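All protein chains but one are shown in place.
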Amino acid sequence: MLKYILKRIFLVFFVVIGVTIVTFSTMHLAPGDPAEVIAVARYGDDLTQEQIDWVRVTEGFDSPVYIQYLKWIKHVMHFDLGRSLVTSHDILEEITIRLPATFKLAVLSLVISLCIAVPVGIVSAVKKNTVIDHLCMSAALLGVSTPNFWLGLLLIWLFSLTLNLLPSYGYGNFEHLVLPAITLGTSMAAITTRLTRSSMLDVLNQEYILTAKAKGLDEKTILLRHVLKNAMLPVITFAGLQIGFLLGGTVIVETIFAWPGIGKLLVDSIYARDFAMVQGCVLFIGILFAFTNLLVDITYAFLDPRIRYENT
Amino acid sequence: MKILNNEINILKEAGNNRMAAIGGAIVIMLTLIAILASLLSPHDPFEQKLENRLLNPCFEYPFGTDDLGRCIFSRLIFGTRYSLAIGVTVVGITALVGTSLGIVSGYSRGIIDEIIMRIVDIVLAFPGIILALVIAGILGPSFLNVVIALSLTHWPAYTRLVRGLTLTLREMDFIEGAKALRASNIYIMRRHILPNCINPIIVLATLDIAHAIIFATALSFLGLGIQPPTPEWGSMLKAGIPYFRISPHLTFFPGTAIMVTVLAFNFLGDGLRDMIDPKINENILVSE
Amino acid sequence: MTLLSIKNLKKYYFCGLFNKKEIRAVDGVDLEIKSGRTLGLVGNSGCGKTTVAKIILRLIEPTDGRIIFKEKDITKLRGRELKNLGQEMQIIFQNPETSLNPRMKIYDAILEPLRIHKLCSTDKEYEKILKLIEIVNLNQELLFRYPHELSGGQLQRVVIARILSLNPKFIVADEVTSMLDPLVQAQILNLMKDLQEKLGISYLFISHDMDVVEWMSDEIAVMDEGKIVDWK
Partner (left out) sequence: MSLLKIQDLKVYFNARGKTVKANNSIDLEIRENEILGLIGETGCGKSILGRAIVGLLPDNVKIGGKIVYRSEDILNLSENGLRKIRGKNIGIILQNPSAALNPVLSIGNQISEIYRYHENMGKKEARIRTAKMLEMVGIDPKRMHEYPHQFSGGMKQRVMIAMGLALNPGLLIADEPTKGLDPTTKDKIIDLICELVINKNMSLLLITHDIGVAEKMCDRIAVMYAGEIIEIATIKNILSNPQHPYTQDLLNSLPKKGLNQTAGESPSLSSPPAGCRFHPRCRCIIGKCLKTHPQLMETEKGTSVRCFLYGNN
């Protein structure tokens, strides 16, 4: 068990370094000369070549790439993600202001997703090939096939334009949170329902369920003591991964509903070609996601006795 | 008892090839629409008639017209080309790259396996659409850039799936037998491991086309994919938002088109999966 | 004339946190197999008999010791000679269901060795395969089926036909009949004995069933904990 966790921790450390390399290199992928972009941002359009060269020297763009990378990493270590090219605010500050908005949306969506998906998945697995099962599965299939940006528009059209019960955008009290959370939550729920059902069916076909029947236990006991315990392991791992997807999903949903989260910040900074901010956001999301994966792996190790009591 | 188990398993899943048939039929229909687009569309998708702007669906314009007076129905038909093209090219590239990396890393198990799997972990460290979004944003909006962005972020799903399969296949006796025959590693990978991975890859690829189409339309929706005036569903959807209150049909029809196409591929993929290999579930597919 | 002999064969595995724990799977084994004869290798599961077999076939590299095959030291053989060795030595596994590629028709499975070593031109293939299945008395109708459509006994016969295509001098039989029913086991073992008389093949016959080994082998070595403890 300890060996498993140590290995996972080492892997996460390695992945985080990888994330920084990828983030850094995507910035260098950007067309045009970074020094020129910063110079334009600072001195306006009509600028002389010396200004660009001066920016290149001060920002250290003339040194070889890996030195720039090491310098950048040194800054990142001290939680200094640099300044936004456009607003020249501190990037980390911008992100931390918007963190609660994204966090609220992500958590509520996760709750919605799990509350719908887990019970529906279990019921449709237990009552396989009945009307309920076909109904739930077609709804889940529809959910998976509907892009969440279109779902968002449909919900706005239905709830705020026609029935105008809920605001269609903006940030404030709970009312504003409902539609984005439903959009993100239901599209996640569709995927999780299908996973829960296939995980349940997989366990129901195992031989130890036959042994449980052979012991004369009734359906309810078998379901609770034997089936659920095994079936929920992959679902819990997937629920952990979902936190990451929600970060991805927020990018779109926040843009539709003008929800001031990190996702919207990322999209806006891409529009404004503010690469420093983009770099900051991507780094933040990548590292956050890497650590949630680590957390999921460790909880999984505690839940699954085959790993907890691993002996050769 | 062994014989009986095989027969029961096959029987159980027989019902699902109806799903594959329906999905397959819709996919074929969509491909025909894409190919015969110019014949089928009543109007020229680029011709702007400002006088009949934002018309609701009527006989002349079955799906109405958009803000520049172009026939939405014709634009949707031409849009099929872009969505299918992106879906197929992205999946074609990622399946090829992902599978070969998966086989090599699963079969060699040494340092190569460690390196490939660490790269997979890194690419998968960015949830969902984020990495694709950034790459498309930086490279600038165009068909090619969308394909590049999606391909760079989609290949790990195949590598993980194929590596898992190769690890189990590798332990089987027929691989040891081939080694005893002194067959070369490449021969073993090509003749023994790949044929046994083909079916699961086909299932994953079908489901992944659906995935790629959603991602591609999402990029266009965010204005980072294919730009107007090209008739791409995502950008049509985005163009319809300002007129959302007065004529929602501008967004309704492209949205349905995306959903129907993605539904068709999901249907086909689910049907194939239940018939061939029920083990591929959401876990591998969506984890990227 | 001794066909194959092993001198002081050793194979140690290292595991545990920093590879300190040493497991002596094979600890100094000496064997000799005369040509056209069968050597039985008996021992409880986990005593290292399969490891010895795999080392002889150069599927696993030994930690120490030498393998002499037809008076030639093949322990460190490489390249072309190693490939030719593939024609001389072969192995039959325990579980027939996993010994054949499920995606390959029986016809191609039997001809695969010839195609790898390029020993038979395509037009003579059909005639060669008819001879092979006749030796192992499989009927023609099975040729175009897939492995999952055949029974355990038939699969094991396909494996034998496939190996015979290279007419090897030495075959390792690793618990060949332990998964088969009594009647099928009798058929396969009798087939192997006939092949030995007709083609002069020598076997290293591995099993944990003493009666079967006694029936099959001329000499028997008993293994325990990686060492030879008895010789009959």
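Going by the order they are written in, the chains are A, B and C; count residues from 1 in each one.
Operating definition for what follows: a residue touches a chain if its C-beta (ideal position, glycine included) is under 8 Å from a C-beta of that chain, and two chains touch if they have at least 3 such contacts.
Keep in mind the model is a prediction, meaning the values are calculated, not measured.
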item: Contact residue for the chain not shown (choose from C:G40, C:G153 or C:G226); value: C:G153
item: Which residue of C:E61, C:D181 or C:D230 touches the chain not shown here; value: C:D181
item: Residue of C:K7, C:R66, C:H117 or C:H208 in touch with the missing chain, whole complex considered; value: C:H208
item: Listed residues A:V86, A:L99, A:L233 or A:I298, member touching the removed chain; value: A:L233
item: Residue numbers in chain A that touch the chain omitted from display; value: 206-208, 210-218, 221, 225-226, 229-230, 233, 304-306, 309, 311
item: Chain not shown, touching residues in chain C; value: 44-45, 151-154, 181-187, 189-190, 208-212, 214-215
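Operating definition for what follows: only the chains that are shown with their structure count from here on.
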item: Chain whose averaged C-alpha position falls nearest the assembly-wide average; value: B
item: Per Cα centroids, the chain farthest from chain A; value: C
item: Chain A and chain B, separation of their C-alpha mean positions in angstrom; value: 20
item: Separation of chain B from chain C, taking each centre as the mean of its C-alpha atoms, in whole Å; value: 46
item: Whole-Å gap separating chain A and chain C, where each centre is the average of the chain's CA atoms; value: 53
item: Residues of chain B defined as touching chain C within the complex; value: 6, 172-174, 176-183, 187, 191-192, 195-196, 198
item: Of chain A, residues touching chain B in the complex; value: 11, 14-16, 18-19, 21-22, 26-27, 29-31, 129, 141-142, 144-147, 149-150, 153-154, 156-157, 161, 191-192, 194-195, 198-199, 202, 234, 237-238, 241, 244-249, 251-252, 255, 266-267, 270-271, 275, 278, 282, 285-286, 289-290, 293
item: Touch list for chain B against partner chain A, complex; value: 15, 118-119, 121-123, 125-131, 133-135, 137-140, 210, 214, 217-218, 221-224, 237, 241, 244-245, 248, 251, 255, 258-259, 262-263, 266-267, 270, 278, 281-283, 286-287
